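As you look at this complex, bear in mind that one protein chain is not there, while each of the others sits in place.
Chains here go by letter, A, B and C, matching the order in which they are written, and residues are numbered from 1 within each.
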Amino acid sequence: MERTLKNVFVKGPISSAFIGNSIAKHQSKTTIGAHNIFLGQVRADVINEKTVTAIDYSAYEDMANEKFHEIREDAFKKFNLTCMHIYHSSGRVNVGEICLFVFVSSPRRKEVFKALEYIVERIKVDVPVFGKEIFEDTSHQWKTNT
Amino acid sequence: MERTLKNVFVKGPISSAFIGNSIAKHQSKTTIGAHNIFLGQVRADVINEKTVTAIDYSAYEDMANEKFHEIREDAFKKFNLTCMHIYHSSGRVNVGEICLFVFVSSPRRKEVFKALEYIVERIKVDVPVFGKEIFEDTSHQWKTNT
Amino acid sequence: MELTIKYFGMISELTSCEEEKILFEQTTISELLKDLFKKYPDLKNKDFRIAQDRKLVSLDSLISGQELALLPPFAGG
Partner (left out) sequence: MELTIKYFGMISELTSCEEEKILFEQTTISELLKDLFKKYPDLKNKDFRIAQDRKLVSLDSLISGQELALLPPFAGG
């Protein structure tokens, strides 16, 4: 089943209310037995004695949305999932705020654990998103995934 | 670090608003980089042509809270976690509603994946919780974890 | 001596009670179970484990606590 290309990017941080609401929407899907949610949150890392206050995310959005789509298709093929949602911030996300929200659901728990880790690792490696870590003194450096 | 014994049980289903609120509370913890949330949802399983409409949960609560505490202590020892929360329903939870909410947070994503799966598997095996699956016609059967 | 026995899930359906206090003279769990099987013959066919003072114990354990519990298969989560 081919799914249409979605825009994964949301402007600014992903709110806890949005996440709660997304969970609520799944209560009508009564074949689901297990949900697994990953949230990436911006850390106040200290780098050379300067503290990160925000990350400004940019992306090659056209390519990124294609990559998210590929990851989604691959995950649906590999795992028995009922549904899957991915949201990533673009623009400024302050420390303590959420920049990535991945949500998978399945009849069975074993599937969601495997699927969620697979999806998050693929996002880190495959998706052209760039992060400018902004320090208190407004200087910055570019984040690299490890 | 010894933590005090908490009561993990909440009466009835766990609401999406409660989960959203719990996420919001973690935004002040700026060493956290990754959250992982597991939600157990009651499935409308069809068993011998009858459809489950709810599960009525009961537990040996004193022992269960001790076991949850043990699992929590063991997980903090094994994994680099910033915090961990577990909530389980008691009483009636209808199909589509949430009966288990496990929430782990860490500076790093690798830790949360391992920790969450560990905790959920231990809960399934070690905690004396019992589930009466109630069918449309009000007959019932007792659920067993697989 | 007096002992509280708690029954859960499908076991409490069978015993028609969630808890009872009994006077006992047995020394091991399996000795005590013999009495319970007399009182509740269907219990023999059920799958359950036993906790003493909230810890799982084996059948040959000595009875030393105040509270026993008969626990059918777990179904949490």
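Throughout what follows, a residue touches a chain if its C-beta (ideal position, glycine included) is under 8 Å from a C-beta of that chain, and two chains touch if they have at least 3 such contacts.
Here the structure is a predicted model, which means the values were calculated and not measured.
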Omitted chain - touching chains that are shown: A
Sole contact to the chain not displayed, among A:I19, A:C99, A:V112 or A:I134: A:C99
Interface with the unshown chain - residue positions in chain A: 40, 57-60, 62-64, 66, 88, 99-100, 120, 123-132, 142-145
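Note that in this section only the chains that are shown with their structure count from here on.
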Steps in the shortest chain-to-chain touch route ending at chain C and beginning at chain A: 2
Farthest-lying chain, centroid of Cα atoms versus that of chain C: A
Chain centre separation in whole Å, for chain C relative to chain B (CA means): 26
Two or more partner chains touched - positions in chain C: 77
Shared-contact residues (touching 2 or more other chains) in chain B: 40, 120
